[in-house]
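With one protein chain withheld, the remaining protein chains of the complex are depicted in position.
And now, chain A:
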Amino acid sequence: MPVPFESLIPFAIISGMFLVTGTGIRFAQTKRNEGKVARYSLDDWDRKMLQRDKQLTGTDRGQVDDPVAPAEFKVNSAWKVYDSLRNGIA
């Protein structure tokens, strides 16, 4: 007797669930990163650079390449607010 098709249904269900979670994760990350791939292995430099980018552009992953910053950039830094969190670094 050949392999009954009913016995392969669970495999199809399991593979389908992998597809669903993979697609869902990729959709969520793409949405959060404005269509770009998520950044990974971020060190302190990268995190601070990302915060600076947000100050410059207003969005998380936006990038601009004008040499001179807009005038708002001089006064929208909240860095000064938290002296205690900076461990004595100016």
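Please note the rule applied: a residue touches a chain if its C-beta (ideal position, glycine included) is under 8 Å from a C-beta of that chain, and two chains touch if they have at least 3 such contacts; residues count from 1.
Everything that follows uses one rule, which is that contacts and distances are computed from a predicted model.
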Chain not displayed: protein name in its UniProt record ("Checkpoint protein HUS1", "glutathione transferase", "NADH-ubiquinone oxidoreductase" or "Tryptophan synthase beta chain-like PALP domain-containing protein"): "NADH-ubiquinone oxidoreductase"
Absent-chain contact - pick from A:6, A:44 or A:66: A:66
Contacting the left-out chain in the complete assembly, out of A:15, A:29 or A:77: A:77
Interface with the unshown chain - residue positions in chain A: 36-37, 39-41, 46, 49-54, 56-58, 61-70, 73-78, 80-82, 89-90
